[in-house]
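All protein chains of the complex are present and in place, except for one that has been dropped.
Up next, chain A:
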Amino acid sequence: MDLLVGQLFTGLSTGSILLLAALGLSLTFGQMGVINMAHGEFIMAGCYTAYVVQQIAGDAGVSLLIALPLGFAVGGAMGLVLEALLIRHLYHRPLDTLLVTFGVGLILQQVARDVFGAPAVNVSVPPALRGGVDLLGVTVPKTRLFIMGLAIVAVTAVALVLRFTPAGRRIRAVVGNRDLAETAGISSRAVDAGTFFIGSGLAGVAGVALTLIGSTSPTTGQSYLVDAFLVVVAGGLGRIKGAVVAAVALGATQAVFETYSTASLAKVGVFIVIVVFLQLRPQGLFTLRTRSLA
């Protein structure tokens, strides 16, 4: 029983980290069919935002509260710039965008290396989040609970914005049918920029949260990026629901594999599971029904 609860929790925790990293990616991928390889570097920017804020503010609790919105702003601003300078012009070449944004990622990593140095830096955890809580007989670190809560808040917020606000309605319209949306008077260019701002901002938030459970180095974002991509692939294009289910499922799969083998074999196991899964559902868990050939 304890083992089961422990596993369940590890899976949920890994899943919520994946979800935070993948949520913004799924939004931008679904919006423009664009794979943003620099998304990992936006996460990294969030991590360093938390670090810098703590260096200035000092107190761990206050700095976390400042860093969360600031991380969103930093990530979002970087996304806006990237979208305006590059991605907008490559809209019809999604695979090329992938490589271009990889180049941007390389540059951002090196900027971080030159500014903050190659060695990892640490952000101290607020006293309120130190230690653990006993849940159903298992000791659960508070930081992990915080990240789970943050993931839930982020997903709910995105879902509510998409569902109920005029901006969200425009985003859904463009995702559903870009040409028709433009005909209806929606500026898809403005919507693209807005979506990119939100998606990249979420990466920044993810980065701030990740400083609670690990140290920050210039390659931090990259290490989360591949898993985040897998979540998006398994979840299906542009569906928040898909990203949530896929993230939790992948987290659980990894946790189960890790129990019975090693962490390195778990990565391979997850990869095999995804390839097999794509045999069953090539377009991911949840797909928008379209009649296009592609």
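The rule is simple: a residue touches a chain if its C-beta (ideal position, glycine included) is under 8 Å from a C-beta of that chain, and two chains touch if they have at least 3 such contacts; residues count from 1.
Everything below uses one rule, namely that contacts and distances are computed from a predicted model.
Enquirer: Considering the UniProt annotation of the chain absent from this complex, which name among "Oligopeptide transport ATP-binding protein OppD", "Anti-sigma B factor antagonist", "Tat pathway signal sequence domain protein" or "Urea ABC transporter permease subunit UrtC" applies?
Expert: "Urea ABC transporter permease subunit UrtC"
Enquirer: Where the complex has a chain not shown, which of A:G58, A:P166 or A:P282 is the residue touching it?
Expert: Hidden-chain contact among the options goes to A:P282.
Enquirer: In the full complex, which of A:V138, A:L210, A:V233 or A:A247 touches the chain missing from this view?
Expert: Hidden-chain contact among the options goes to A:V233.
Enquirer: Which residue among A:V104, A:V138, A:V155 or A:A243 touches the omitted chain?
Expert: A:V104
Enquirer: Spell out the interface residues on chain A facing the chain that's missing from view.
Expert: Where chain A meets the chain not shown: residues 29, 33, 35, 86, 89-90, 92-96, 98-100, 102-107, 109-110, 113-114, 222, 226, 229-230, 232-233, 262-265, 267-268, 270-271, 274-275, 278-279, 282, 293-294.
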